[in-house]
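The complex appears here minus one protein chain, its other protein chains still in place.
Here the chain labels run A and B in written order, and each chain numbers its own residues starting at 1.
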Amino acid sequence: MFETGPNWRRDVAFGAILVAVMIAIPFLGPSRYLIGQLTLFFLWATVVSQWNLVFGVGGIFSLAQMAIFAFGGFATGMMGLYLGISLWIALPLAGIGSILFSLLIGLACLRLRGPYVALLTLAIAQVMYLLIITDTACFYMEGVTCRNFTGGTRGLSKFGDFGFREMLGRREYLKGDYYLALFLLSLALVFSFAIIRSPLGFAFRALRDNPEYGISRGLNRFKYQLLVFAMTAFFTGLAGGVFAGHFRVIGANVLSLPLLLFLISMMVVGGLGRAWGPILGAALVMLADEGMKDFVEIRNMGYGALIVAIVVLLPQGAAGGLEQVWGWLLRSLRRLRGEPGPPAAGRAGTGRRE
Amino acid sequence: MDTVVQIIVSGLTLGAMYAASAIGLSLVWGAMGVLNMAHGALLTIGGYASYSAVLQLGLPWYLGLPAAMIVSFVVGLAIYHIIFRFMYRHPAFETNVIIATVGLAIFLEQVTLLIYGAYPFPQPFSIEEGFYVSSVFVRFQNVLILILAVVTMLLVAALLSRTRMGRAIRATALNREAAQLMGVNVGRVFAQVMGIAGVVAAVSGVMLSSITTLAPTMGYDPMLKAFIICVIAGLGNVPGALVAAFVLGLFEAVVQFAVGVRFGFPALLALVIVALIWRPYGVFGRRQVRRV
Partner (left out) sequence: MSTPLLEVDSLDAGYHGQRVLRDISFGVPDGGLITIVGPNGHGKSTLLRAVSGLIHPMAGEIRFEGKALGRARVDQIVARGIVHIPQGDMIFSEMTVRDNLLMGAYLPGPYRVLDTSLKEVYALLPRLEERESQIASTLSGGERRMLAIGRGMMTGGRILMIDEPSLGLAPIAIDTIYGLIQALKQAGRTILLVEENASRVADLADRIYLLDHGQFVWQGTAAELDVHDEIVETYLGG
């Protein structure tokens, strides 16, 4: 459940501190590895924050988020490669393209009931994956080598990057991508908070908590869902584009099931529909991933088990769990000081709605 | 002529396998109102169980199938007891199950990978001999698959319509609360449904791997196709799923022959999307009252 009202100052303060710390980190002389991992963290957190809006706020069971991400990445790369334009121009165009792509998916899927949406969006992502890895037709010849339109199993490459290499030099260029990704995440977060607090957010809460009432008030579920699906596709697609530019390659592997699971686990660990869930979830899962680096074989097994355990044992996710612990601490403190205080008011009460 | 025979043989075989995959999925949906994304993993487990029973325990090849059915039955029951049992009273059951079973699917796939590795073992439950129809060689295996699928479906249909357990499953699907008021223990019905889904999945997993090979991810593709079939038929509609499975199997075979193998699935999906824009609750589906 999203919190509304009195906590927005806390959210803004927390967000500002977080961004300030992240801006400062490259100046503290971190390793290239850390910079790279944080860049990836920003990108995944962006994707998950938008997914969270789709899933947790919009109530859309979309599993097509990575398809949109891949679309943004491939669109950016293809425009760079085939049209020869700068990725800086390709990126926003890819973002707009992602909106159109998501509208197509949305028009096909969103009129359906929840589980059907999950089925169909997963099938769409899988078809994209299959079409890319089975792509063997020659699109152009590079010397004597045949190149496919989508890059096939090898992935699409040779479309360049964001130019930080020339600007900042080989040693420092990663920081350029780092700030770009951080900027993107900040925008995506501001956007998601704006959505949650906007009339649109209220419309969604009404539709989710009481569909009959919402519909009777003239709220058109399909229209609102399509709107949120398309808007979030913009940032998801941009994240795909930045991903492609950062790694200088984009392939079908971004559509793989383990990666989908990796990102779902971020969302679930963070807590579905919770404002800070995506950041918390992405951070926790990436840290856990670091810890499991040495156990490659059982890594995906670990994610699988983790998701099951969280859904079964902690359906509100870590953000929900933290809130409960936090509320419990506050109440215990008050009790220790002998203050009566409201028993379950404010954030302590948001988790359970009884 | 030969092409027609080939398309029919291939289409019927595909349809039979899809039907067996779709029935399990559709049953679980119908009775519990949830989507089991780990259904493909049940297929895979069935396929490998048959392999282990024959090549590692040394049982005769024809015992591979019963062994697979037993193992997948147990895994199906386990999924209920370890996961669903704790969730089905929760209001967000529908959403949570999708996420939890995606996690479970990956978990089971990785366990399979850890035990068997990625080597594409052949399925021992298979007959290599065959016969000719005009000049097309048809393996007995294809005939066996068709027979198995039909028998499985008849058995499931008989179970649902003629037994006390089947009636309770149908009653629970139609009105969970009323079924409880008749003394039905809903949790037990769910466990039974998961067990049956496991058995049916094992049949389709063994059949599938007998015409391709075993692979830890082999259940994924038929599961997606089973999804598509259920979407066309309307989830929970078992007879509709049968018709849809054979129609789509034949359609895919035609596309594969006419356009190319890689376009089979995309063409199916395109067809489904068009069908759904036309009829959002499935081609045979009735507009269902939303479970609250």
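A few points about this structure:
Note that a contact is a pair of C-beta atoms (placed from the backbone, for glycine too) under 8 Å apart; a residue touches a chain by one contact, two chains touch by 3 or more.
What you see is a predicted model; the values in this text were computed from it and never measured.
Note on the undisplayed chain: of the listed residues B:Leu14, B:Leu65 or B:Ala179, the one touching it is B:Ala179. Although one chain is not displayed, chain B still touches it through residues 164, 167-168, 170-171, 174-175, 177-186.
Please note the rule applied: only the chains that are shown with their structure count from here on.
Across the complex, chain B meets chain A through its residues 29, 34-35, 37, 82-83, 86-87, 90, 92, 94-96, 98-100, 102-111, 113-114, 217, 220, 224, 227-228, 230-231, 235, 262, 265-266, 269, 272-273, 276-277, 280-281, 288, 290. Put simply, chain A touches chain B in their complex at residues 61, 107-109, 111-116, 118-120, 122-124, 126-127, 130-131, 134, 211, 257-258, 260-261, 264-265, 268, 272, 297-298, 300-301, 303-308, 311-312, 315.
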